[in-house]
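One protein chain omitted, others in place.
Entry: subunit A
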Amino acid sequence: MNRALTVARLQFVDWPSVVAWPWGILALSFVINLALFASMNENVDVEPTTGGLLSIYVVMFVACVSSITQDFPFAIGLGISRRSFYLGNVLQYVGQAIAYAAVLYLLAMAEQATDGWGIDLRFFGLPFLWVEHPVLRFLGFAIPFLLLGFLGIAIAVVFKRWGVNGMLTLSTVALVGLGGLAVLATWLRWWPAIVGWFADQSGAALLVGWPALLTLPLAVLSYLAIRRAQP
């Protein structure tokens, strides 16, 4: 456990850049949206809704990919075990997810309190994925970080462990699998049922429940794969 903490600290030796990327890009996206809708908002009474919040999740996904492709060879080269690297990496990432989700939660509250920053802008709170319960609402910000993060880790681990061939195999399996399911769904006329199922899910289920359920196997499989990966 000690060494896992060392890894977590190792990944923060350049902490300004770790924090600056996700928040810098989110801030940029926010400012652009604010400027755009403020200049357009004179006559209409629509509530502008943006997908700008996604940018921070995308940056964290990329950060997780590079934690495996870049930090892993460095840490192993310094003499860290794979287990400690993985635990430390997860530790620092979960820490970031919790902290960032808390900030996003507060920003969403501020957005509500200021009537969408004075121009009815919905940037931090998504209307169609509204979660009422405060704890679930917080988790609704945190768990998607985990899902995307572990997805990035899992993909990067496949690359680290099995190289380009592994990536090609993974893409092929994903393509055939998802494509096959789509064909099957069309053939069996399942689409209305599928859309209905998604519509029936609450915001909490879509943001917290299902992502958490998907994150768990990704985390376990990544751990098993990285244990035999070479830096």
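FYI, contacts are C-beta pairs under 8 Å (C-beta built on N, C-alpha and C of every residue); 3 or more make two chains touch, one makes a residue touch a chain; residues count from 1.
The rule we apply is simple: contacts and distances are computed from a predicted model.
A.B. asks: Would you mind picking the UniProt name of the chain not drawn here, from "[Ni/Fe] hydrogenase, small subunit", "Sulfur carrier protein", "ABC transporter" or "ABC-2 type transport system ATP-binding protein"?
C.D. replies: Cross-referencing UniProt, the chain left out corresponds to "ABC-2 type transport system ATP-binding protein".
A.B. asks: Among A:L78, A:V135, A:A193 or A:L213, which residue is in touch with the absent chain?
C.D. replies: A:L78
A.B. asks: Tell me where the left-out chain touches subunit A, residue by residue.
C.D. replies: 3, 6, 9-10, 13-14, 17, 66, 70-71, 73-84, 227-228, 230-231
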